[in-house]
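Missing here is one protein chain; the remaining ones are kept as they sit in the complex.
Letters A and B mark the chains in the order given here, with residues in each chain numbered from 1 onward.
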Amino acid sequence: MIAELGLVALWLAASLAALQLVTGALAQQVGGDELAVLTRPAAIVQGLLAAFAFLMLLVVFGQTDLSVKLVAMNSHSEKPLIFKLSGAFGNHEGSMLLWVTIMALAGAMIAAIEHRLPEKTMLATLAAQAFVGLGFYAFLLFSSNPFERLPTPALQGQGLNPLLQDIGLVFHPPTLYVGYVGLSVAFSFAVGALVTRQVTPDFARIMRPWVLGAWIFLTLGITAGSYWAYYELGWGGWWFWDPVENASLMPWLAATALLHSASVLAARDALRAWTIMLGVVAFSMSMVGTFLVRSGILTSVHAFAVDPERGTFILALLAINIGGALLLFALRAGTVAEGKRFSVLSREGALVFNNVMLSAVLGIVLLGTLYPLVTEAFNVRVSVGPPYFNPVSAIFVFPMLAVMAVGPLLRWRQDGMQRIGRPVLIVALVALLVLAGGWTFASIHLLPLLGLAFSAALAIAAFMPLRGRNLRLLPIATWGMVAAHFGIAVALFGMASESAFSKEKLAAIEAGGSADVGPWTVVLTDVVPTAGPNWTALEGQMLASYEGGPPIAIAPQSRNFWAPPQETTESALVTRWNGQLYAVVGRETAEGRWQLRLWWKPFVIFIWLGGALVALGGLLALIGRVLADLKRRTVKARAAERRAESAA
Amino acid sequence: MKRWTLWVPLTLFLGFCVLAGYQLTQPKDDFVVSRMIGKPLPDFDLHAASLDRPALASSYFHDGKPHLLNVFASWCIPCAAEAPQLEALRRRGADIAGIAIRDRPEDVADYLTRYGNPYSRIGSDDLSQVQLDIGSSGVPETFVIDGKGIIRYQHIGDIRPDDVPLMIGKLREAEQ
Partner (left out) sequence: MTGWMKPKHQRLVLIVIALASLVGAGLLAAWALRNQASYFFVPTQMVTAPPAPGQAVRLGGMVQKGSIKTMPDGVTITFLVGDGENTVPVRFSGIVPDLFVEGSGVVAEGRLDPSGTFVADNLLAKHDENYVPRELKDMTDRQKAQIVAETEVGK
C-alpha cells in the first residue's frame, strides 16, 4: 500500500511538472499568460509530492518490505535501521528518486521565495526547471520504478554492499546530490535569462546565493567523500582520480568558476555571455558525471544490475537538456548586449584568469575521464590515473593559485602594479623562501615542494584584503572569501605535506612484536575475533606510542560481512595536531605472523580541515549576501514609504 | 565575443554525445555469450537439490525431446522475479530442468514452496562446476537443449514476460 502511495505521488508530481512547463512556456507568448498564475503553485505542490514519494520509499525500506523489489535487492532485515534507510538511496532507482526530489524541492523553493526577477524570466526559469524534471520523472516511471513489487515477496533481502554500510555514507550521497541538483537552479536561471534576454547584474545577484548553496554542499560532499575513501578503502590514499570522484569534482570546478564570474557580473556588469554559459555547463557536468557513472559505460556494475536501456535513456535526456540549452546559448548569447569593459590588470582581469584556468582544469579532468572511452572505440584498453592528472592539472592550478593570491588586492576596472607592489613582493618572498628551504634541506619532489611554497604564500595572501580596513565594518561576504581562500591554502598544505613527508611501514610481526613508522612505535599485543550486528572480524589490538610517549590502544579490523558475503578492511587512526597514524591489519602468514601496514601522515588532516574551511567560507558568503539583500530591500521599501509620505 | 565561438560548447557536447552513443551501442562485456552454443552439453551427474524432485544428469537430455535448463539459486532475487515466467513456460508444455547453484537443500525447499516449482528435476551444483562447464557466468540463466543434448540457445538474466514467446520459439526450433 505504501509503495503504491509513493508511486501515485510520483505520477501526480510528474503531471504537475508538465502543467508547470506548459503554463510557464505559454506565458512567454503574447497573450498566453492567463494560466501563468498556476506556475508557481504547481512548482510548490510538485516539490511536496516528490518529497512525499521519497518519504514513502524510506518507509518501505525502514519496514524492510520484501515484496518491493528494490528492498529485496538492496536491504536485509538484519541491518541496523540507519543502514536500512540509507539503503533506500544506495542503489540506482532510489538515488534517481532522491535526485528528482531534490530537484523538485529546489524548484519549489525558487517558486515560493524568489520575487525579484521580472516575472516573465521567473516563469521561463520555472518552465526550464520543469522541463529538466520531466525527463527524470519519465526515466523513473518508465525504466527505473523504485516502487516495483515482486510477484511473490522475497524470503530475505540480498543486503547492501558492506563498503557502503558506513555512517559517513549515510550522509554523503544526499549531500553530494543537493550539490549536483542544486546547480539545476543555476541552469534554469541561465535558460530563463536566455529566453527573455535579461542578463543583468540583478540576475547574477539573484542566481548567486543558489549557486553558493549548491557549491557549499558540493564542497562538503567532495571533502567527506575523500575522507571516506581514505579511511574505508584502507589504501592510505585520499584521492584516486576514480571516475566517481571526477564526476563530483567537475561540477565543483564549473560551479567555482560560475561563482567568481557571477561576482563580476553582479558588481561590474561584465562577462554576461560567459556567466550564462557557466550556468549551463555547471549543471551539465553534474548530469554528465552521473551519466558516466550510472550508465555503466565507465565503471561496469556487476552481473545484471546494468540495463543498457537505461544508459540510452539518460543519454537522450542529456542530449535534449544540455544540447537544447547550448543551442539556445549559441543562438541567443550573441544578441545579449555586450557587458562593460575592463583592463587586463584589474579585479575582473584576475577573475577572468581564474575562470580560464578553472575551465582548463575542468577540460583536463573531463578529457582524462573520457579518454578510456575514446581508446576503447579503437579496442585499446587504458586507464588514466595520477601520472596524468597530477602534473597536467598542476600546470594550470599553480598559476591560478598565484593569481588567487593577488586578485583580491586589485581594484575593479583598472589598477596599477605600483599600488599592490609591496604585498605582492611579500607573498612572493615567502613562497621563494619555502622553495629554497625545501630545496636545500629536504629532498622533496617538485609538485609537493611547490604545494608547500604556494600554501605558505596563500595563507598570508588570504588575509591581505583585510589590511587597512575596519574589521567591524567588513561585509560578512568578504570574511567568507578570506575563509575560503585560506581554506584552499590549508588543504593545499595538507596535500603537499602528505605527499612529501608520509612514512610507510609494511611488516609481518607476531603477537608481541613491534614495528616503527616515523615517530611512532606500534606494538601488536594480540589478534582476536570480534563480531558486530551483521559481521564478524579479526581485530588487531595494538598499542601505539608517539616518540616513546604513553601508549594509545588502536584496533584495526578485517571484517567479514554475511549479507551479502564480503570482506572489508577497517583502518584504525590516531589523530594528533601534527598528523595521523593510519594502521591496517592484513592476513595471517604461514608462520603465525600478521601483516601490518602503517603510515605516519604528517598534517594529512589539514586536507579535510581546509575543505571544511572552504565550505564555511561559502556559508559566510551566503549569509552575507542574503543579509545584504534583505537590508537593500528594507532600505528600498523605506525610501518608497518616504516618497509616498512626501507626496501625500 | 565572436559569433562562432558561441557554437564551440555545443559542438564539443555533440562530440561527447556521439562518443557516448557509440559506446552504448557496443555490445557490453557484461554478458559473456557461452561458446558452448551448438556444442553438446558436457557430462555431469548432480545429486538432487530437493526431496520431491529427482536428481539431474546430462544423460537426461538425450531423450529426443527439447528441454529448458534453468540455472538458479535461492539467494538470487532476479531468479524469484522470473519464477512466474518459468511457470508460464511449464504450462505451455516446456519441460524445465533446474540446477541450483551453491545452495542448501532447506533453502531450496523454502524457495520452491514460496515461488512455485516448475522443475521436473533439480540438480545441486555445490561448487558451480557444471555452471562453469556450460559457460554460464551468473544466475539466472536459461539454456535451450535439443533432443540430442546439444545447447541451442542461452538466455542470460531473468526471463521477462515478453521473453516467454521467444523461449517457446527457441524450443520449437530445437524440436526440428
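As a convention for this text, a contact is a pair of C-beta atoms (placed from the backbone, for glycine too) under 8 Å apart; a residue touches a chain by one contact, two chains touch by 3 or more.
Computed from a predicted structure; not experimentally measured.
Remark: the omitted chain is touched by one listed residue; of A:Pro80, A:Pro391, A:Gly421 or A:Gly549 this is A:Pro391. Considering the full assembly, A:Val352 is the residue among A:Val352, A:Ala402, A:Ile444 or A:Leu581 that touches the omitted chain.
For the chain missing from the display, the contacting residue among A:Ala112, A:Leu367 or A:Ala553 is A:Leu367, taking the whole complex into account. Considering the whole complex, the residue from A:Ser15, A:Gln28, A:Thr312 or A:Gln414 that touches the absent chain is A:Gln414.
Touching the omitted chain from subunit A are residues 163, 234-235, 240, 242, 299-303, 341-345, 349, 352, 356-357, 359-361, 363-364, 367-368, 371-372, 375, 380-385, 387-388, 391-392, 395-396, 414, 416-417, 506-509, 558, 564-569, 584, 586-587, 589-591, 593, 595, 597.
Please note the rule applied: only the chains that are shown with their structure count from here on.
With each centre defined as the average position of its C-alpha atoms, the distance from subunit A to subunit B rounds to 40 Å.
Touching subunit A in their complex are the following residues of subunit B: 1, 3, 6-7, 9-10, 13-14, 16-17, 19-24, 26, 28-30, 74-75, 77-78, 80-81, 83-84, 110-111, 114-116, 137-138, 156-158. The touching residues of subunit A, counted against subunit B in their complex, run 69, 72-73, 150-152, 154-155, 158, 273, 277, 280-281, 284, 288, 291-292, 295-297, 300, 303-304, 306, 308, 311-312, 315, 318-319, 322-323, 326-327, 329-330, 333-334, 370, 373-374, 376-377.
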